[in-house]
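In this view, the complex is presented without one of its protein chains, the others remaining in place.
Per-chain residue numbering starts at 1, and chain names A, B and C are given in the order in which the chains are listed.
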Amino acid sequence: MADIRSLRDAVAELVHDGDTVAMEGFTHLIPFAAAHEIIRQGITDLTLVRMTPDVIYDQLIGMGVARRLVFSWGGNPGVGSLHRFRDAVENGWPRPLELDEHSHAGMANRYVAGASRLPFAVLRGYRGSDLPERSSTIATVTCPFTGEELAAVAAVNPDVTVIHAQRADRRGNVQLWGLVGVQKEAALAADRVLVTVEEIVDELEPRPDAVVLPSWTVHAVAHVPNGAHPSYAAGYTVRDNDFYQAWDPISRDRETFLAWIREHVLEAP
Amino acid sequence: MADIRSLRDAVAELVHDGDTVAMEGFTHLIPFAAAHEIIRQGITDLTLVRMTPDVIYDQLIGMGVARRLVFSWGGNPGVGSLHRFRDAVENGWPRPLELDEHSHAGMANRYVAGASRLPFAVLRGYRGSDLPERSSTIATVTCPFTGEELAAVAAVNPDVTVIHAQRADRRGNVQLWGLVGVQKEAALAADRVLVTVEEIVDELEPRPDAVVLPSWTVHAVAHVPNGAHPSYAAGYTVRDNDFYQAWDPISRDRETFLAWIREHVLEAP
Amino acid sequence: MTVNNTATDTATDTATDTATDTATDTATDTATDTATDTGSPAVTWTPDELMTVNAARALSGSRTCFVGIGLPSAAANLARRTSEPDLVLIYESGTLGSKPSRLPLSIGDGELAATADAVVSVPEIFNYWLQAGRIDVGFLGAAQVDRFANINTTVIDRGPGRSEGRLPGAGGAPEIAASCGKVLMVLRHSRRNFVEKLDFVTTVGHGSGPGDRARLGLLGEGPVAVITDLGVLRPDPETAQLVLTEIHPGVTVPQVIEATGWKLRIADTVGVTEPPTQAELAALRALKSGGDTRA
Partner (left out) sequence: MTVNNTATDTATDTATDTATDTATDTATDTATDTATDTGSPAVTWTPDELMTVNAARALSGSRTCFVGIGLPSAAANLARRTSEPDLVLIYESGTLGSKPSRLPLSIGDGELAATADAVVSVPEIFNYWLQAGRIDVGFLGAAQVDRFANINTTVIDRGPGRSEGRLPGAGGAPEIAASCGKVLMVLRHSRRNFVEKLDFVTTVGHGSGPGDRARLGLLGEGPVAVITDLGVLRPDPETAQLVLTEIHPGVTVPQVIEATGWKLRIADTVGVTEPPTQAELAALRALKSGGDTRA
């Protein structure tokens, strides 16, 4: 049953050095505030999992929080490169970053297997690509009925999944809507689930296209309005496209990046 | 793109002798009216697919429409046996009925594989059960990562899937809500899709927990108010529990059954 | 889980078709008489009520329950109305946290969806919720049970020269029994239902004995209690065989032995279940009549 608590307490309790952590939100509802709390608490040696690492992981990687990244597309959407990600991979700064790299279809199915508590998932994917050569989590299976060879991807089961949602009720039932991405799967695949929300309400009114995570699948809920910024929460905030553009020059330079983090993360609440 | 047409024309065009036909609706939105039209048109030699054959398939089987049944639970929900189903299986009346029998988890995953256009799906199922001995569509696969042996079930890809929904718009986009069962998967697994609806509207207003099948995945929409009776369409009709109870004595006796079909199906519109 | 409710019906049909004994009916009569004799003069109950009340009590301490229609649904809803108000009811039709005010006739009754915390697709309920091992208790009925609490709901051998008698089939049972933390079973007690050897193994309880669940890779601990209209059987921790551990008020041990198709083992100390309380009976009857006794 979900406890409602401060973001600081929730992160301290649920996220530990060395954990495999998925912070999901497919271009919407990205849990930036929780990532900043991880930076502030100095948690490190994480294996970070996310289909689209995005600016959120550029920040974590730039601060040396991660030793490994599991992903399928690492760019600043609509803008360009993730410079901290590239600097870590190409130059090992501030530390080397191991990669486990997939296609989106493969990553989505890894979460599906994780949520289903199956050891793998099957897809028609990766055919002819060099990707399987570089990953130990891509293999093949043969259909026992047709003989067709298909791709198999290993389940992802994070120690912790962190997501941002529009609302929770006081019992900790969580509701999100709009682009719901892979959040349900990422949450159900994890051992522990932390959700930051825009609002805590008495009762969750049903909404079109909403996903509900019952309280008994969530470990902590933290009330963090605008906790997805510069991403957004449909119905509450809008995507700060200017921030994504501004991130490009901020993140190109190590010192500029560190100064930004000092000012906006370490010295912020 | 879906055409909106009469039930008679839609069935005549889309359902042919010998087809594999799935008429889905998990205890809700069961397309009875379409089944009755199949009986009236004398279509025969069908392979019928449905997780819960229910009274709808008891009627089709009793009329000799089916040569084969693919299913996972064949009872009259809340009441008892399906007597026409039993008579066909136990006594070959009015014709023998081949069975391909699964668990619900297996059948649901067969539809998932069908909708995904994969040849099979993987589940942790059937362990220790005698069911696999009687089915050629249950096998095993070995996880290439962990070595665990899991069940594999063959995809179901019906020639035609028939479902009932609450609404369609004039372009043929279909919307259903409430218990949505396995209808999306059954529709997306099929070559042809026929949907009967309670109402045709100018615009589909978004609804909580609604599934939308875009027009371009549907081949025909027929306006058939109360087309799920004695099942129901949440928001439009209520389940006729009395009918389900009444079906037990009607269906116990071959002649009573035939008389009922004559009066309520063959001589009805 | 519609497997379950039909166990009763099918048993009746099979009884009609075949020459098996009528232990259930006999048990029913006896229990009814006894209840009237030994209960508080103001409180009487039927054997089905006795069974349902005891099945509800077995859910004590559970958080989430995968519910079959019929007897299991009645028991789970009664538990939610009495000792376990926060019990999360999960139906295979895709509802998480249903709170029906009356007993649904089928798992498709609209109230199950309308009162749920969330409604999901049938594939999702089986893959993400059941298979994933998230559910504490699976509540099953059965047509035939053997001494290891294995279940047959598929076919009945009707003897030489006759075709198999057809039962409704597996439904969700094989994976419910595999994946839930533990399994409760509820069914009427007769030699027709409690058999020496199953004609078909639809659903594995404890297989052929200790270690079998682990060998088969079944996640949960399997059946922990079989609640009948005569008493309660539980698997012996050493042998995994069902042992009679409790009888209902007024039922005798020989009566249970007589209603069991194998040589039933009896616990060293056989308890007697508490009679239904007035509150339990009132809540159960309100559920069945469609009323709501809660504030």
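The rule is short, and it goes like this: a contact is a pair of C-beta atoms (placed from the backbone, for glycine too) under 8 Å apart; a residue touches a chain by one contact, two chains touch by 3 or more.
The model shown is predicted, which means the values in this text are computed figures rather than measured ones.
Shown chains touched by the hidden chain across the complete assembly: A, B. Within the complete assembly, A:109 is the residue of A:109, A:161 or A:251 that touches the hidden chain.
Considering A:20, A:47 or A:72, the position touching the chain not shown turns out to be A:72 (whole complex). Within the whole complex, the absent chain has one touching residue among B:15, B:88 or B:188, and that is B:188. Against the chain not shown here, chain A presents residues 26-28, 51-52, 71-82, 85-86, 89-91, 101-105, 108-109, 111-112, 123-131, 148-149, 178-182, 184-185, 209, 211, 231-232, 234, 238-239, 241, 244.
Where chain B meets the omitted chain, the residues involved are 115-118, 173, 184-185, 188, 211-212, 214, 216-217.
The criterion applied here is as follows: only the chains that are shown with their structure count from here on.
Chain A and chain B have centres, each the mean of its CA atoms, that are 39 Å apart.
Between chain B and chain C the centroid-to-centroid distance comes to 28 Å (mean Cα coordinates, whole Å).
In chain C, the residues touching two or more other chains are 127, 131. Residues of chain B found to touch two or more other chains are 123-124, 148, 209.
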